[in-house]
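Report on the structure given below.
Every protein chain of the complex appears in place save one, which is left out.
The chains carry the letters A and B, assigned in the order they are written, with residues numbered from 1 in each.
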Amino acid sequence: MTTVNETLGQYSELFMLLAALTYTVSFIAFAADLVRARKVTTAPAEPAQEPALAAAGTLGTVQWSHGSGAGKANNHNDAVVDDAMGYKALRRPAARIGVAVGILGLVVHAAGVVTRGIAAHRVPWGNMYEFTTTGAMLVMAVFLTALLFRDLRFLGTFITGLVLVMLMAGAIAFPTPVAQLIPALQSYWLIIHVSVAVLSAAIFTLTFALSVLQLAKTRQEKSGKPRTAGLLRLVPGPVSLEQLAYRLNAIGFILWTFTLMAGAIWAEAAWGRYWGWDTKEVWTFVIWVVYAGYLHARATRGWDGTRAAWLSITGYLCVIFNFAVVNVYFPGLHSYSGL
Amino acid sequence: MPRLGPTGMLRWAWRQLTSMKTALQLLLLLAVAAVPGSLFPQRPANPAVVTQYIQDNPGLGPWLDRFQLFDVYSSLWFSAIYLLLFVSLIGCVIPRAVQHWKALRSQPPRTPRRLSRLPEYGTMTVAADTDLTPGRAIEDAANVLRRRGYRVQLRDTGTDLPSVAAERGYLKEAGNLVFHTAMIGVLVSIAVGGMLGYRAQKLIIEGEGFTNAELGYDSFFPGTNFNPGALVPFSLTLNDFDVTFDRNPASYGNPIDFTADMTVQDSPSDTPRQETLRVNEPIGFGGTNVYLIGNGYAPEITVRDGEGNIALQGPVASLPTDATYNSTIVIKAPDARPDQLGFVGFFLPTAMVDEDGVAFGSDPDPYNPQLNLNSYTGDLGLDDGNAVSVYQLDTTELTQLNGRDMPDGGIVLGAYQTYELPDGKGSITFEGLKRYVALDIVYDPGKAGALVFTTLALFGLIITLTTARRRVWIRAGQHEDGRTMVEYGLLARGEDHSLAKEAIRIGSALTAHWNKANDQNRQATP
Partner (left out) sequence: MMKLSLLSRRQAAAAAVLASLLISGCAVEDPLAEKVNAGTNSYVAGDGSVAEYAAEIRGDTVRFSGQLFDGTTAANDDWAGQVTVLNVWYAACAPCRVEAPDLSALHAEFEPQGVKFYGINTRDEAPTAAAFERSFGIEYPSFKDKNGQILLALTDYVPPQAVPTTLVLDKEGRVAARILGIAEKSTLKAIIEDALAAPGPEKP
């Protein structure tokens, strides 16, 4: 019988605390970036460069010009970001600090999660404290990974703020000492089912933020105020937010479908039925249906845009409810010991 | 407004039902309809809690029941929503499947006259000295497109303005259809399992056994079309049940291991073999699985009656009420004479006494097992033929002998102790202690189908959400000055966020190809 390593468990808690402090710095930097961007004036808009074209034309044999369809590029001159989420030359030192410190925070955070796992001789997602801390780590990791593909630094305050809240909630609401798993959780499906569930929740977190901003931007545009006003200046237009949210939601939905399947397979092995409308199963199903609705809405006339954004937000609220309320307050087979 | 007539009405209703908008609304309605099932106790999972809930809420309870809110997932309204959804789905999938099958067999559509109206559009001009004819250019373009996975058709090849039409991403619609069809398969599998399968419970005390016959079960729930011949004739004996509790101070008393050591036989003629049954690790008998669902203590009791005869002997299962296995127990001795005897109370594995003198259990392991009982005499209610739960005793018609408020006090029995009942009614002895396991035995012939179809659904989903369906047209012509003019246009079908990237890639490939060809040309003719 393995025993837990309590010293390592205490180191893990120390790492979590350090990570929280680091994220705080990152949060402040991202916030400063948003505030600063309100006032900065940009250089006159340069004509958009054709990607890959400069290289193609040099040999002289072939002349090539390409244009995306008409009516798409209607950027205001004063806007700092276009609809492809490309930013004009704009110095954002605070955002750079935010990202750098955020990476550092993630490294420390990961150390906390890993030491917790080593201390317990198992994957560190067996109770609410561990779901929360591992979930927060994945939210941050998904965000930083997304930065490789898109400049989403305008989400930095939201993400680091949320991660901070999650770490605090874990430490205050669900403090749990390192312990061995109860028999019901002793299954390799714990590794598969829960990790994918938390990963998809992390992705839905990102799309939630995008959808909220999409609604805000839509409202701002409708109100006729100049698009550059206020803290939303760095935020791209609603159409590009919606498109990115859709792509991420599609990935999240695939992962959530897998979560549901893996959960059903595990439930079959543990309780002899793959589906039993346990409270947790009900909400997992509800979330799945809401996001399925979202995907259909995007393809239905009159339901895309704002309505779809509301569905995306509703889906995420269900995810939060499923995690924070159902696990804690609802009686069911998924009530976790050591809460 | 024109009068539609009955057939017209039906057709109109069908069109409405199978429209995307209706499907979407039904989908969202389904999400909303599923929620009450998590707010109110549900009969299939917990019938006793529902009964209690209705008793506790005499005003609201019956109304909730009337609207089937305790049976949400089998209710008329929930069924109506998902069945309408599936009818809508079928009505949507079939025509789309037909359409897709046709599309698979037909060629990409003809080249639009004005490519510049397409969302992605570009032109290329190739210098006159390359001797690139429009026909040659279109062949090159077709090759590039083919290499990128397009289905390609050359058009107007003999004319001055030849073109190529190309389409890719047929898998997107195929994946979509697979996903939705698989959903129907999942529903059918669930129905098959529900009709032909069964689910049953059995409690087995250490040293005891069980054979798979309907009568042997404590409870048995067959499907509507269950065939008793489907019962696999296995048998099993619980030799030993081991429980390990966590002894770390921080998580003291949490269970960390349940292991049931069993001897099993697949059929009476097979040789017995040893098996270990654990949580998450069921034992299978040809499609029928045995699951470890619960466990508890069964104190061994002997009840002697007023005439000195043994009225009851054997282990009696107690029901745990909390994590420390403080359990309720009901003991009935209907054959005690002259009067029947009944006992109701608690079993505590490790009894301690608090400052008020009340016993409580402090540990899930049996360090100081104790029975705390009230005793009753009279008609236990078993002789009128009405089945009663073995875990319940209706004491309203009985005469109480022992209890905290009775002159003789309650019965407190430590291990191996005997208590003489007042008035010479008999005695009760705590002879020993065994553990028991609660098993679920399940036969679900729809299980494999459900797994296959959900897996198909997942693959269909991945394919449909990651594939882009695109059409590309490229047209070439010759300028008066000898240069070759090429124009291209791209169109996405459905969500596609990298259409512009695709256009750039195709353009780059063509540019590179013609540049390279020309370089070679120049080298060949110095």
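What we mean here is this: a contact is a pair of C-beta atoms (placed from the backbone, for glycine too) under 8 Å apart; a residue touches a chain by one contact, two chains touch by 3 or more.
These numbers were taken from a predicted model, which means no experiment stands behind them.
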Shown chains touched by the chain that is not drawn here
B
Any idea which of B:Pro222, B:Pro282 or B:Gly460 touches the chain not displayed?
B:Pro222
Out of B:Gly149, B:Gly314, B:Gly424 or B:Gly482, which residue would touch the omitted chain in the full complex?
B:Gly314
Given B:Thr22, B:Thr125, B:Asn143 or B:Thr211, the one touching the chain that is not displayed
B:Thr211
In the full complex, which bits of chain B touch the chain not displayed? Write them out.
5-7, 10, 43-44, 71, 73-76, 78-80, 83, 87, 190-191, 194-195, 199, 208-224, 228, 231, 233, 235, 237, 268, 302, 305, 309-314, 332-337, 381-388, 390
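In this text, only the chains that are shown with their structure count from here on.
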Can you work out the whole-Å distance between the CA centroids of chain A and chain B?
26
Interface with chain B, chain A side, in the complex: residues 1, 3-4, 6, 51-52, 56, 59-69, 72, 84, 177-184, 186-187, 189, 243, 246-247, 250-251, 253-254, 257-258, 261, 264-266, 268-279, 282-283, 285-286, 289-290, 292-293, 295-300, 302-303, 311, 326, 330, 337-338
In their shared complex, chain A is touched by residues of chain B numbered 20-21, 23-24, 27-28, 30-31, 34-35, 37-38, 42, 44-45, 72-73, 117-127, 130, 190, 199, 244, 246, 248, 250-251, 254-258, 278-282, 289, 291, 293, 323, 440-442, 444, 447, 450-451, 454-455, 457-458, 461-462, 465-466, 494-495, 497, 500, 503-504, 507-508, 510-512, 514-515, 518-519
